[in-house]
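One chain of protein is taken out of this complex; the other chains stay put.
== subunit A ==
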Amino acid sequence: MALHGLLALMTTMHLAGVLCNVESTFDEITPQIYEPSWMYKCVPDEGCQRSEHPRPTLSDNSTSAFFDSLDVCRIVCGRFGGIWPKPVTAALSSQTVKIHPNYLRYDLLNVPAETRELLVEMTQVISNNLLAECGGHVTEVVDTQVVVIIVVKTAITSLNWNTDEQYMLDVQTRGGEVSVHIEAETIYGARHGLETFSQLISSDKRDFSDVEHCGLVLVSGAKIRDRPIYKHRGLVLDTSRHFIPMVDIKRTIDGMATTKMNVFHWHATDSHSFPLEASRVPQFTRYGAYSGSEMYTTEEIRELIHYAKVRGIRVVIEIDAPAHSGNGWQWGREYGLGDLAVCVNAYPWRHLCIEPPCGQLNPANPNMYRVLRNLYQDVADLLNSPPLLHMGGDEVYFGCWNSSQEIISYMKDQGYDTTEEGFMKLWGEFHNKALQIWDEEISAKGLDPQPVMLWSSQLTQAQRISQHLDKERYIIEVWEPLNSPLLTQLLRLGYRTVSVPKDIWYLDHGFWGRTVYSNWRRMYAHTLPRDEGVLGGEVAMWTEYCDAQALDTRVWPRAAAVAERLWSDPTSTVYSAEPRLQRLRTRLIARGLRPDAMSPAWCSQHDSKCL
């Protein structure tokens, strides 16, 4: 066959003088049909390894340790199988049972009626994820009944730092029937339980298979007790430096749900662009969006917030201010409102802002607060209750404010010197006025005052923060590098914090300037202080050098490493996490994401062999 093929090829060749002297030595030895000659073996404490050992016979007692499919091997191999993030405790069977989504039923009888609608949506997401394991089509039909009985104790549907996310998951297989019990205080706990349930399931397809046949298998028995260590497990996505289409944001949310992250910190605006439609102030997008198609309509935002909620994720909208505000704010004069922002798009920029384009809100202009109030009203209308607003608050450049005569004379009127401390007062005044506006607006909706988030800055330095920012009201998101004492200092002062050490959990680092890329190992290895005041952490995807084209590979699987750090804060090594993360990666791919490769595929086929 091969010989004929070659000869036929030769006749079409352009190469003169090539003599084809095919010896048959190599053709005779093995047949042409590709027959993979390995299986995966679960090696205790190491993981799944491709093994050339002859296929064990069915009567062989060791059958259970060999698998055709790497993914199936992973869901039963090791104490935590293929679950990411690692649960607190898990006992998993090493047996599997074949299932089909058509015979999967959810029993919601023991769920408060108020939560049922949302829970139904949650189960739909899970069912779709199971189909996705097989590329949308589970060809192998088995009629094993799978009943998922969900018990939810409270009718709470709001999502905040007090939301109880713990769950219990039990899977039992008896007489050709699988019963799955999920018990949780809230539907969000139940959702995490469902997510974990879906991670006990895998397609039985071989990796790098060329066949369409696909069935689903489930770990036949499991007992899992689980709850998060940190309450705030977030991802920052910047949609101002580049516009990120909704479909890409949703895909990112899917990844977050897969890894039980619970806060989508939407850095919606910056000085570069203002893509967030505000119905009360349409000027923001008109003057701030990159184009008519590069903005988020109110409708889309609402839909996204619901999309996230169904996935157990709270959306925090950040309106960065008073710095990082420019485009979108530059229309004040034209509308008779004076300068709402100063040094917008100023050039040369180096003394006025951290990066072009510059822009800082004008705290001397009462109209600015009026517009801000309108914006906050719109944000409050959009967010689920209790609404969490991030007020930004980073990288204020006094040089910018100092360049405005209007601001300088305002400061004189207020009795502020034009010294560093004077500008600090102005800055602090801005935040407190903004907070007051926010409080008024949510109180108008009948809600109690809510804490707001703020980036760490010069204003939040230990010796200064107490004068300007009330620790009961502000949660400080600390992005100082690892060697900074600020986080510890703020904790000592009694502030609640969210930690995003920039030199380790910033996803954009390593592509610009002198920043260094943290790979998942480095991100995973970092731990946060176990302190009441540490609500949790975030990974941050700033998008100066990233847009929708590169988004997935920049974020995944690295964000997942942080997700596990925040969920279970494991003491085990990076090395022992790798097989589970490899499984997570294939799961993310099945769910439509494009995570980066962590190693040569050979290493994922040979756990523990690439140390």
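By our rule, contacts are C-beta pairs under 8 Å (C-beta built on N, C-alpha and C of every residue); 3 or more make two chains touch, one makes a residue touch a chain; residues count from 1.
The criterion applied here is as follows: contacts and distances are computed from a predicted model.
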item: From "Beta-hexosaminidase", "Superoxide dismutase", "Trafficking protein particle complex subunit" or "Origin recognition complex subunit 3", the hidden chain's UniProt protein name; value: "Beta-hexosaminidase"
item: Omitted-chain contact residue, chosen from A:118, A:149 or A:337; value: A:337
item: Residue, one of A:201, A:218, A:289 or A:317, that touches the chain absent here; value: A:289
item: Of A:356, A:386, A:399 or A:449, the one touching the omitted chain in the full complex; value: A:356
item: Where the unshown chain meets subunit A, residue by residue; value: 2, 5-6, 9-10, 13-23, 25-27, 29-30, 32, 34-37, 206-211, 241-243, 272-273, 279-283, 285-292, 294-295, 327, 330-331, 333-337, 345, 347, 349, 355-357, 367, 370-371, 374, 510-512, 514, 516-519, 521-522, 543-547, 549-550, 552-554, 574-575, 589, 593-603, 605-606, 609-611
